[in-house]
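A protein chain is absent from this complex, but the other protein chains hold their places.
Think of it as A, B and C in the order they're written, each chain with its own count starting at 1.
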Amino acid sequence: MTTTRPATTESSTTESSTTESSTTGGTLDRSDPEGAIAAAAARCSNWGRWGDDDVYGTLNLIDDAKRAQAARLIRRGASFSLSLQFDMDGPQKGWRRRTNPVHTMLDTGTDAEAGIQGFPHGLGGADDVIAMPLQCSTQWDGLGHIFDHGRAWNGRRAGAVVTSLGDQVTGIETVADRIVGRGVLLDVGRVCGEAGELPDGFAITVDHLAATIEHHGLTGRVGTGDIVVVRTGQLQRARRDGWNDYAGGAAPGLSFTTADWLHDTDIAAIATDTWGFEVRPNEFDDAFQPLHQVAIPNMGLFLGEMWDLDALAADCADDAVYEFFLSAAPLPVTGAVGAPVNPIAVK
Amino acid sequence: MTTTRPATTESSTTESSTTESSTTGGTLDRSDPEGAIAAAAARCSNWGRWGDDDVYGTLNLIDDAKRAQAARLIRRGASFSLSLQFDMDGPQKGWRRRTNPVHTMLDTGTDAEAGIQGFPHGLGGADDVIAMPLQCSTQWDGLGHIFDHGRAWNGRRAGAVVTSLGDQVTGIETVADRIVGRGVLLDVGRVCGEAGELPDGFAITVDHLAATIEHHGLTGRVGTGDIVVVRTGQLQRARRDGWNDYAGGAAPGLSFTTADWLHDTDIAAIATDTWGFEVRPNEFDDAFQPLHQVAIPNMGLFLGEMWDLDALAADCADDAVYEFFLSAAPLPVTGAVGAPVNPIAVK
Amino acid sequence: MTTTRPATTESSTTESSTTESSTTGGTLDRSDPEGAIAAAAARCSNWGRWGDDDVYGTLNLIDDAKRAQAARLIRRGASFSLSLQFDMDGPQKGWRRRTNPVHTMLDTGTDAEAGIQGFPHGLGGADDVIAMPLQCSTQWDGLGHIFDHGRAWNGRRAGAVVTSLGDQVTGIETVADRIVGRGVLLDVGRVCGEAGELPDGFAITVDHLAATIEHHGLTGRVGTGDIVVVRTGQLQRARRDGWNDYAGGAAPGLSFTTADWLHDTDIAAIATDTWGFEVRPNEFDDAFQPLHQVAIPNMGLFLGEMWDLDALAADCADDAVYEFFLSAAPLPVTGAVGAPVNPIAVK
Partner (left out) sequence: MTTTRPATTESSTTESSTTESSTTGGTLDRSDPEGAIAAAAARCSNWGRWGDDDVYGTLNLIDDAKRAQAARLIRRGASFSLSLQFDMDGPQKGWRRRTNPVHTMLDTGTDAEAGIQGFPHGLGGADDVIAMPLQCSTQWDGLGHIFDHGRAWNGRRAGAVVTSLGDQVTGIETVADRIVGRGVLLDVGRVCGEAGELPDGFAITVDHLAATIEHHGLTGRVGTGDIVVVRTGQLQRARRDGWNDYAGGAAPGLSFTTADWLHDTDIAAIATDTWGFEVRPNEFDDAFQPLHQVAIPNMGLFLGEMWDLDALAADCADDAVYEFFLSAAPLPVTGAVGAPVNPIAVK
């Protein structure tokens, strides 16, 4: 695993965010992962913050005023899809039954042309079906995706939330109209990496985030209710070199030590161009996605994964504007603990 | 089949649209459906209009300027999801292999709580998969969905476009970033129906559209590049009375005679709250979705179906503002001839 | 609920079977379903009978000698498939996410003929996929399908057997080579019904079974290790009148009072031509498949459902031979709690 690079300046973090309070994220005690996770969970918990019945988590931090403000960021009207294609040649290799989408045709143009479809007056048709894991490509993690010691978001019992029938409390459909607001790109790959890419295993710390924000200037500032998209450059690498272990292998990503930053900035959501959001291998010798364990059930934070940020990032580098209107509404599958999404950024 | 209701006034249509040229849609010759379809297709064809290689059809009519203009329609920042839930209790009954989504869990909170998942430090997880027809719920028809006498959009051979591998030319992924712009609600159900609902079999004519536009006033005007959403009220009825034959049965919808209006207004796309966009039963004794046959392969028009317009419509009725920013990016399934979408309207 | 027809004579049951010990099945106390179920479960339990680690249940009662004996029943070499087609027009209507099979093509002859597949030297191909509930058509219930007060077969904790990963102890793959032996048809529909059919709601009692065995003579005798197939005639009715509520609605079937007969005869398995094996509606006012609850987790009995027995039954009526060699090996889906099967009877 790679260590983090030192922050460029001590002062960078204080300038970086309007609301941030944690400056360095603290040191990581690798000898006690369970203790470290529990401590971070306690510091960052939002349980009860929006009432006992809350199902929105940090999406409570986006309101209409925030959206109206975000709309004013649309100047040219240029739109960017931040979605990978849902493609049979995607990154999945069957790990934990996560396959690529299987898209098959119920009717085809070949059949129509052969005149065998039986419709009158020359009508022909094509139709199709899909079978796929809900998190096989660009997606949001729902609040029912991860539990901490048997507890889901807001302190509910995991077994009372997600059964074989799906997430009966915080299913992704509950936030169908909510994930629309100000997006901010933090192109950490470009600022802190080489040729726009961070190496696999690179842990993005608060210092890296601060350096990136400082580089981006005013339009890169992160505050309450923002949807932050962090570009590591790993997807650019996969696009060039092949998927390899993109889905589940080593990757750059957020350090466990960013937990407090994620909490204190009061962002509404965060997404990356990697499979798993946080750095892989994880920073503890024996751990599995410990930042998820703090962020989802304890903070109620929405995490996006496998977002394609490259075209947007190129545009942002061109005009030095890193903020935009973002509409990233998940497909509202009833009871889903994650959902595919085609996020649209408009500048 | 139900007949149409008379238009309220002759003058309504001329006031209704900035670009409309067909005032009545002409009379429908029921004795020769194939001839009528061919004639409408000839009048309304956009083949070659955007070059021989075009894959965008009427989405060419949305440009950045249009999107920037649409952004200025966001005033309050209120967002509305126009999507039904993708739900196992949805309207599908298996006709032509169209089932409701089958959403199943790979891991659950029940399992996590039982401590059998094997993750360290108290982490638990839930994950899920889906199998569904791409047009089982709220969706866009892609340009490869319908053919006319073996021809797909822009005159291509159907068999050269959509094979068992999917739509290799106009797959829905080609428009992943395009369907964002000005939306206009035409609440025909409210203006021309009773208690906000048109009866099944009601054919919405140009006159009904004109009357609705006149009722809605300036914000209801329809012009180049707009995305029109037509509310019939059928979904409201299904929500109250049960799905019954919502997916495939009798329904209010656009009259075949609106073909010229659809073409001449230069709209970018149109969607309804019904299963099949056009009136059902169709207006010819022997026909199957004849307006699709004109609109998709000949005009290159994007059609949306099973959109949930009720909450938006209630808001529009409240503030008498029928236009909005609309982000309706389809899930970019490679090669799909239709795709699920969670359209977001922001006012 | 329908009542049963009286048995023809008191003595019929004692003559009917070589091994049967329960003569009437006892009376049914409808006032205390939970008590009745518990009592039957206690009387019929096979827990521990084949050791603590057993995963075969009543299939232990088939051994090689039994199979060799069954082979000698093959005289003419006539084979009968007892399977329904796995068909998109099958009986399922989506209840509890049970759809009919969705069978789609990955490649077609139409495509091959159009010359677009890219194989050399004139080769063309077709390929296909399926998505289906494992119990949507002709199938075996596995031992992990039903639990009694949180206990699975042989007394194991249900949650230690079947998790989101499937049945990790008694998955259907464990019996992949076992369900081969002597089959006996009991055509209760023909003997006790009208025109070969029992009405929906008809509860088949021990007396009906006995009368049927008496009618069938020596070849209809039921003993240790036999696989009994009970024909009610409901499928014949569905084939004539349409599926209607075949999958889940009212049906003829085994009475709860046959529990002891099922146990005491030491049969290896039993299957019917109905969706749910036991009579529907169930014989208690408030109950759901109480005979399953006794038979599967307590006896370890394998139940087959939706078997097509009509062609075999016609042949048996013709030659008055009701026994045959039966090969009914389930598709060995790892961890499945039920599995499709194409049972083959050979006479």
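Note that a contact is a pair of C-beta atoms (placed from the backbone, for glycine too) under 8 Å apart; a residue touches a chain by one contact, two chains touch by 3 or more.
The structure presented is a predicted model; accordingly, all values stated were derived computationally and were not measured.
Colleague: Pick out which of C:Arg178, C:Arg237 or C:Arg280 touches the chain that's been left out of the picture.
Modeller: Only one of C:Arg178, C:Arg237 or C:Arg280 touches the chain omitted from view, namely C:Arg178.
Colleague: Would you indicate which residue among A:Ser45, A:Thr104 or A:Asn154 is in contact with the undisplayed chain?
Modeller: From the options A:Ser45, A:Thr104 or A:Asn154, the contact with the absent chain belongs to A:Thr104.
Colleague: Would you indicate which residue among B:Thr58, B:Thr108, B:Thr272 or B:Ser327 is in contact with the undisplayed chain?
Modeller: Residue touching the chain left out of view: B:Thr108.
Colleague: Just the residue numbers, please: which parts of chain C touch the chain that's not shown?
Modeller: The missing chain touches chain C at positions 33-34, 37, 63-72, 74-81, 83-88, 96-98, 101, 103-106, 108-110, 112-115, 119-135, 144-150, 152, 157-167, 173, 176-178, 180, 286-290, 292-293, 325, 327, 329-338, 340-342, 344, 346.
Colleague: For chain B, which residues lie in contact with the unshown chain of the complex?
Modeller: 102, 104-106, 108, 110-111, 113-114, 116, 129, 131, 164
Colleague: What residues on chain A make contact with the chain left out of this view?
Modeller: Where chain A meets the chain not shown: residues 88, 92-94, 97, 99-100, 102-108, 110-111, 114, 116, 131, 159-160, 163-164.
Note that only the chains that are shown with their structure count from here on.
Colleague: Between chain A and chain B, what distance separates the C-alpha centroids? Give it in angstrom.
Modeller: Roughly 29 Å, centre to centre.
Colleague: Can you work out the whole-Å distance between the CA centroids of chain A and chain C?
Modeller: Chain A and chain C have C-alpha centres separated by 48 Å.
Colleague: Scan chain C for residues touching two or more other chains and write them down.
Modeller: Within chain C, residues 102, 104-106, 108, 110-111, 114, 116, 131, 164 contact more than one other chain.
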